[in-house]
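Of the protein chains in this complex, one is absent; all others appear in place.
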Amino acid sequence: MSQSYNRGLIEDFSRWREFEAGMWAWIFHKFTGWVLIGYLFTHIAVLSTAIPAANGATMMFQGSETDVFTGTIVSLEGLLLVRILEVGLLAVAVFHMLNGTRLLLVDLGIGLEAQDKSFYASLILTGAITVASVPTFIAGAF
Amino acid sequence: MHEHDVIVVGAGGAGLRAAIAAQEAGADVAIVSKLHPVRSHTGAAEGGINAALRDADSWEDHAYDTMKGSDYLGDAPAVEALCQESPEEVIQLEHWGMPFSREEDGRVSQRPFGGLSFPRTTYAGAETGHQMLHTMYEQVVKRGITVYDEWHVMELAVTDEEDPADRTCHGVVAYDIQSGEISGFRADNGVILATGGMGQVFDHTTNAVANTGDGVAMAYRAGVPMEDMEFIQFHPTTLPSTGVLISEGVRGEGGILYNEDGERFMFEHGYANNDGELASRDVVSRAELTEVNEGRGIEDEYVHLDMRHLGEERILDRLENILHLAEDFEGADGLTEPMPVKPGQHYAMGGIETNEFGETAIGGLYAAGECACASVHGANRLGGNALPELIVFGKRAGRHAAGEEMGEAEVTTGKEGDWEPADYEFEVEVGETGGQGPAAADGGAVATDPDGVLEAEVERAKARVEELLSREGRNHAEIRSKVQETMTANVNVFREEGRLEETLGDLREAREAYKDVAVSDPSRTFNTDLIHTMETRNILDIAEALTMGALAREEFRGAHWRKEHQERKDENWLKHTLVSWNDGEPELWYKPTILEGENKTYEPKNRSY
Amino acid sequence: MAERYSSFKSGGRMWLLQRVTAAFLLVVLAFHFFLLHFVHHADEVTLAASSARMEQLSYYSLMVLFLVTATFHGVNGVYNALINQGLTGTKRTVVKWTLVAASVVLLFQGIRTANAWAGGFPL
Partner (left out) sequence: MSTQTPTQTEESSETDAEADAPSKGDERRDEKRRRAAEERARRQAEEAEKAAADEETVELKVFRYDPEVEGKQEPRFDTFHVPFTKGMTVLDALMYSRDTYDSSLTFRHSCRQAVCGSDAMFVNGGQKLACKTQISELEEPIRVEPLPHAEVRKDLVVDMEHFYDQMEAVEPYFQTNEYPDGELEEQRQTRENREKIKMSTRCIWCSACMSSCNIAAGDNEYLGPAAINKAYRFAMDEREGEDIKQKRLEIIEQEHGVWRCQTQFSCTEVCPKDIPLTEHIQELKREAVKNNLKFW
């Protein structure tokens, strides 16, 4: 949202207040997409511990010797912060999937008149699914 | 300085068509317009284009209808040219891709319109003008025709011989609205004026803010007579706050007009016992204003047009756009409340006197479209006859200006043939002596040298702008609104001698006031204050000529109603009113109407439908 | 008509691929989440269990395909977003190849991991 020159008092930034559904959907989709690709890199990095593990590398975990892979994962999963981040990731993924579906339909020319409603539906469903999954995600963290 | 073979001033339907025609005839043509072409007011036309396209129809019938509609003030050669050529022009538009409404068999649709003996109004939904304007602009883009948009033409470069018939036009002087630059545009072959309507002479109009009659006023001051200026069409159903047109379709579907007391006045007060709301435009307009004048108007201003009884379904089906218009421009919901309407200025039948090729009395100067008067509309224009006029006469002017051989004209221009002077004495002094005006040939000290006239005009224009920008004085807006008010109050659908004289007095005052007009915005960038100030001068000159014609024409013909003279007087008045500027001393004169057509003579009949 | 063929500009091809991969990911990502968070809980993951799954050819290929599509979809998405913001010229070329390089690294590392689990390519 660059500006050809500074309009002084006019802050383009404040425009978000006037955004309509379609624009929010676009922003959220972008944001969630970036989070997901970012996560994919981290995810593979963490999973890579399986390579040394398969070669027999071990670490000390909760007093016993475990392979590095299982140790890393389980210790990460033991952190509350990680669990919360995971819930966030789920929310992000679910929104991206639902809105992605909405976009695929839009690409097929289906339900364009209801594009704002389908965006709200994506939001609400994301919320619902996330909340419903919290017990599963948090289970065993404490 | 720019140079082209043909310069077209204005980019509405007439201007675009003229430019395309001139280019096809081999000329290097440029369009100079104060608005970007697609902003022109042709885009506002809704109804359609009359053309005898079908086997059961004929151009002769169209010509007959038009002559009758004109109340026998149209010139037959021009009317017949219109009706003969409009079919091919409409098909040409179709071939250029114009999205007309279609019949089941894929042919273009036509619909009935007031005063037509055959449904020959070809249309594209309720946006015919928009589609026509855009289709033609597309062709201009395709052909790569040069367009100088947002250049306001200030004046014409016309030589200053004593007799207007000896004068010649060599170009125009224009002001670049974006940058403030003043530049000359030399036209080697001809200048075509296509500047459109003059609705801004009135304060309540369906016309655009840009419709200030610039071309008419410029040509007038350069020596071309203005023809039949007193004939102004008022539309009975326009929204009070903006003048936006509510189509006749509402009354056609059964909409009813009520006054403040809830009376259906068209019947209850006996204005039109047979047709009621569906009587012709002038009758309904006069009825509405009588109601208001007699104290039965709502807020002393308007009447109600009610369509609620038609039912939501029918309204949504056929009149949906009316709902939007009333909602967007008046804040009224046509489904739950009646819509306020009042008469508004709609169309100027008169204008720059031309022959059927668009030539004016001055060599090298042409006019086409609403600014011109060929004359095809006479005392009253039929709905759907303006758009074909744009394309038929736009094309003719374009080709003629490009040098194509087109034969001898039958309509005369200037004081040729049987003209007669008027013997009307105005009580108020009209015009403006002393050469204060901006046009070349209005008594200013500009040469008769054809090569030097453009440069000299550019210098004069620069001096004038400089003066307007640097001196102090009044704002033009006061003057403009005074003119508009007095015109609307007194030269409206009702015209009485005393009040017309009064108007001339008001205009005299306005002229005096205009002498110390000044522009307070000092900027050279997009100075609309300056543009409007120059336009106001044009409005003044037009308003005056219009009022002069209205005073002198002591009869009731077509749109021109006089309290003291309640009938059409064919013995005296089968003639056109002309006003010549004469270097600041306007002169009124007449020339006969031409009723002899190609195969027959149109005998004046009673105009009843 | 060879020309027609080549007229499928990359813009259109990428656009289509972005949608096709999205449709594929929709299913596989749902499956992935379901399997690793609901059927098996994330904190119960062990090397052995993962290996057991990976040793099946069908699961292995699905996961590799998952990785490939996700990488393409994600990286192409990022690239598109940048172009939409007016990324042009050299900068654009640099970004493009950086992204390609990152993708290659990601794919390489991901497949290595899968192979480690499966103990080599599962045949």
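By written order: A, B and C. Residues from 1 in each chain.
Just so we're on the same page, a residue touches a chain if its C-beta (ideal position, glycine included) is under 8 Å from a C-beta of that chain, and two chains touch if they have at least 3 such contacts.
These figures come from a predicted structure and were not determined experimentally.
Colleague: Which chains here touch the chain that is missing from view?
Modeller: Listed by label, the shown chains it touches are A, B, C.
Colleague: Return the single residue from B:Asn50, B:Ser70 or B:Gln131 that touches the missing chain.
Modeller: Touches the omitted chain: B:Gln131.
Colleague: Which of B:Val303, B:Leu469 or B:Val483 touches the chain that is not shown?
Modeller: B:Leu469
Colleague: Thinking of the whole complex, not just what is shown, which of A:Ala57, A:Leu80 or A:Leu108 touches the missing chain?
Modeller: With A:Ala57, A:Leu80 or A:Leu108 as choices, the missing chain is touched by A:Leu108.
Colleague: Based on the whole complex, identify which of B:Gln178, B:Asn293 or B:Asn572 touches the chain you can't see.
Modeller: Only one of B:Gln178, B:Asn293 or B:Asn572 touches the chain omitted from view, namely B:Gln178.
Colleague: Which one, B:Glu24, B:Glu60, B:Glu88 or B:Glu554, makes contact with the chain that was left out?
Modeller: Counting the whole complex, the residue in contact with the absent chain is B:Glu88.
Colleague: Just the residue numbers, please: which parts of subunit A touch the chain that's not shown?
Modeller: That gives, for subunit A, the contact residues 1-10, 12, 14-15, 17-23, 25-26, 103, 106-109, 112, 115-116.
Colleague: Applying the definition given at the start, please give the residues of subunit C touching the unseen chain.
Modeller: 1, 4-5, 7-9, 11-16, 83-86
Colleague: When the complex is taken as a whole, what residues of subunit B touch the one chain not shown?
Modeller: On the subunit B side, contact with the omitted chain comes from 35-36, 38-41, 43-44, 53, 87-88, 91, 94-97, 99-108, 124-125, 127, 129-131, 134-135, 138-139, 141-142, 178, 180, 208-210, 239-245, 325, 328-332, 466, 469-470, 472, 475, 477, 481, 519-529.
Rule of thumb we're sticking to: only the chains that are shown with their structure count from here on.
Colleague: Using CA atom averages as chain centres, what separation in Å is found between subunit A and subunit B?
Modeller: Centre-to-centre distance between subunit A and subunit B: 64 Å.
Colleague: For subunit B and subunit C, what's the span in angstrom between their mean Cα positions?
Modeller: It comes to 67 Å between the two C-alpha centres.
Colleague: Hey, which residues of subunit A end up touching subunit C in the complex?
Modeller: 30, 33-34, 36-37, 40-41, 44-45, 47-48, 50-51, 53-55, 67, 69-70, 73-74, 77-78, 86, 90, 93, 97, 100-101, 103-104, 107, 133, 136-137, 139-141
Colleague: Name, in rising order, each residue of subunit C that touches subunit A in their complex.
Modeller: 19, 22-23, 25-26, 29-30, 33, 37-38, 41-43, 45-48, 50-51, 67, 70-71, 74-75, 77-78, 81, 102, 106, 109-110, 112-113, 116-117, 119
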